[in-house]
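Just passing along the structure, written as structure tokens.
Just one protein chain is left out here, and the rest sit where they should.
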Amino acid sequence: MSISATPRRIGLIGLGLMGRPMAMNLLKAGHALTVWNRTASRAQELVAAGAKLAKTPREAAAEAEFLLTMVSDPPALEEVLWGHEGKNDGALGGLRAGSIYIDSSTISPALVRKIAAACAERQVRFLDAPVTGGDWGAREGNLVFMIGGDEATLKEVEPILGVMAKKWFHLGPNGAGQTIKLAMNGILALQVGAMAEALALVIRAGLRGEQLIEVMQASMARSGVLDVKSPLMVKGDFKPSFPLRLMHKDLGLMLDLANQLGVALPATAAAREVYSYVKGEAKEDLDYSAVMRFWKK
Amino acid sequence: MSISATPRRIGLIGLGLMGRPMAMNLLKAGHALTVWNRTASRAQELVAAGAKLAKTPREAAAEAEFLLTMVSDPPALEEVLWGHEGKNDGALGGLRAGSIYIDSSTISPALVRKIAAACAERQVRFLDAPVTGGDWGAREGNLVFMIGGDEATLKEVEPILGVMAKKWFHLGPNGAGQTIKLAMNGILALQVGAMAEALALVIRAGLRGEQLIEVMQASMARSGVLDVKSPLMVKGDFKPSFPLRLMHKDLGLMLDLANQLGVALPATAAAREVYSYVKGEAKEDLDYSAVMRFWKK
Amino acid sequence: MSISATPRRIGLIGLGLMGRPMAMNLLKAGHALTVWNRTASRAQELVAAGAKLAKTPREAAAEAEFLLTMVSDPPALEEVLWGHEGKNDGALGGLRAGSIYIDSSTISPALVRKIAAACAERQVRFLDAPVTGGDWGAREGNLVFMIGGDEATLKEVEPILGVMAKKWFHLGPNGAGQTIKLAMNGILALQVGAMAEALALVIRAGLRGEQLIEVMQASMARSGVLDVKSPLMVKGDFKPSFPLRLMHKDLGLMLDLANQLGVALPATAAAREVYSYVKGEAKEDLDYSAVMRFWKK
Partner (left out) sequence: MSISATPRRIGLIGLGLMGRPMAMNLLKAGHALTVWNRTASRAQELVAAGAKLAKTPREAAAEAEFLLTMVSDPPALEEVLWGHEGKNDGALGGLRAGSIYIDSSTISPALVRKIAAACAERQVRFLDAPVTGGDWGAREGNLVFMIGGDEATLKEVEPILGVMAKKWFHLGPNGAGQTIKLAMNGILALQVGAMAEALALVIRAGLRGEQLIEVMQASMARSGVLDVKSPLMVKGDFKPSFPLRLMHKDLGLMLDLANQLGVALPATAAAREVYSYVKGEAKEDLDYSAVMRFWKK
């Protein structure tokens, strides 16, 4: 869903698997982009395409009408926003009053509230806006944003979102976007975890995993994610599409939230420990479907 | 997938939500059907349509070229097959050498092996053939059979299966059908359990369950069963389609099998306890999606 | 607690780690003992001490005023009691009207009820009477019996129990003994499971397991079973005292009971899967404290 956009000054921090293609789409849409990444070399292609490279997160935020962040976890985001002690290099310090800050990392609603308070002090408007759709969705401009924050702010941001996304949902005040995102990743983690347990069982019982998959695809147990993941799980092909360490982190954030609210999540908690076991054993970067390795003899 | 069939003498035991429409399709296809059910009144419509009503399971088996059973759990099946002490009323005692026995109940692979041995002693050929597709699939002749047993026996049975099913899978020796069935129900139970946990979380966080569903349906977390079940879960409409007590029983059978094999299933085990909690609290018959009630305040 | 006893005719079936010393204490107290064991060679020492060796369970029961069984699991007990099809060798067939049957195996309350019904048909009185105290308690006549059944029957049995036990508890009707026994083993399994998880954590954090044990023993976390097991767990000395496969079986019986009653046991269910994992990986017979191997790298 592309919306023709007036060129704006945009800062973008975090050039990973998701951030890079998001940045490229913003450039292609004609926006003036300043980027920052911990490993500066990841910015080369974007700089060649016209992006400016900032030396610090603060510098990436300084001229921006809109700042986007897309980093891997809460500690990485805190470092980007508040910077290093005594260095005055954090993005929050650079943001101008009147600007809009959009975070698309997956973080806790608690950190969302802390960021919202810090933005409010600086007259910066803030949206939590995690995404789904994967790196493929990021390249194609086909992401889905889950948004928490003020509706009027969202309206202003829509021309920018339209460059990256096919769809967005306004879900409530700050934190609502992250809450829905965590819930959704919990569903994905358990779907894949369920597939892994079922495969482990039929294989140990002497059958082939492919048999379960074939029958499952003729049944209600079928699902989008299982159609994609289950053949790879049976082959043992765990090249990371959505890395296990990130899914494991998201399950942790979901359980933190649930435990603060006093909502018991027995199956999610059980699955998290299985992911943790595999993370603890793994030497290399794996897709979260590698949860199957728990049963490896 | 209807296959034109020579009329055969068929016994069918178990006239529940699944057994009745299966029997009706066999009648419509022109077969001679003798039925038995613990509550005989459930046979009325079938008798009106031409079925013969047996007085005992043994009698239902006595003339059959093919015997089908479709009962709710392993104890019910053991009673049907071996009868009551001293009464000589069990179906096994009635089966003629050369006949074929097909069980479509969901039971343990261990019980399958015990039945297979008892059939072998009597020169009866046996298939474990649990189904998926629900009562809707049973009415429409759209079931899927998961079959364990001898391939030649299956060939002989296919004209009969074709009256009830759109598809069947030959999965291996006796027990293979039940193993795959249990694994599949485990996946379903965890998919619905995952949805329930995610809904419980977002609702306690102050959002509406419909919001999670709407976003989920635009994402990879979407699945057939969640499309059907999640709106009912949010409404609290738990009219039984697949009863919770049967799903709970199937999870128990799956965990029994896994524990015999030494395959740890942490998330399935956690989910089973949640289903158990709701079963223990429930006064009425509920669909398995009522697992949501675990979080009811 | 030894009670001077009139010599009685006693049958004892099951000469494992527990049954053998129990039998020896009965012989020493002057009773006339007939024994049976699947592996007959295990009876040698007892025969040398004056026991008669029966050829079948039925024969062991035939002359007995009191029959005791002490076997490893429910299937073993069912085989002993009902015998093999067509062989008429089961103990139930041998029991005389008026005799008393005491089962000290750990089995399900459901099987207790089935046995109680079969005994009632034969005018045999029946107690479920599982024990605690280990093989050491069996040798020293220091067992504790947990008893379900009729109080008057228990009174008649007390002179015999007094030869084997220091204490017994009358807990209610048939099944009550097994229910308490299963609950108690569940507590033991979780205490040892908790110790294992805590040790796994501190060791992975770079500390030594002995440090946790030393501090624990100065604290409320101390317990009898942990005093005994934790040093062995740290050393990796898993010579079976109470075999893991039996603890795993008892956890299964406890969870079966709980799930029939609709009582959710989340931590017990989680622990059972960990025991199952270790059972599935183990090549040899191990003590249940070998649950530690779950975390072995």
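As written, the chain order gives the labels A, B and C, with residue 1 at the start of each chain.
Rule of thumb we're sticking to: a contact is a pair of C-beta atoms (placed from the backbone, for glycine too) under 8 Å apart; a residue touches a chain by one contact, two chains touch by 3 or more.
The structure presented is a predicted model; accordingly, all values stated were derived computationally and were not measured.
Within the set A:44, A:123 or A:259, the residue that contacts the chain not displayed is A:259. The residue from C:51, C:100, C:154 or C:257 that touches the chain not shown here is C:257. Considering the full assembly, C:216 is the residue among C:60, C:115, C:129 or C:216 that touches the omitted chain. Contact with the chain that does not appear here is found for just one residue of C:244, C:271 or C:290, C:271. Within the entire complex, the positions of chain A that touch the omitted partner chain are 248, 252, 255-256, 258-259, 261-266, 269-270, 272-274, 276-277, 279-281. For chain C, the residues touching the absent chain in the complete assembly are 109, 132-134, 144, 146, 167, 169, 171-172, 175-176, 179-180, 182-184, 186-188, 190-191, 193-195, 197-202, 204-207, 211-212, 214-216, 218-226, 228, 254, 257-258, 261-271, 273-274, 294-295.
In this section, only the chains that are shown with their structure count from here on.
Summarising the inter-chain layout, the chain whose CA centre lies farthest from the centre of chain A is C. Taking each chain's centre as the average of its CA atoms, chain B and chain C sit 36 Å apart. Shared interface positions of chain A, defined as residues touching 2 or more other chains, are 204, 266, 270.
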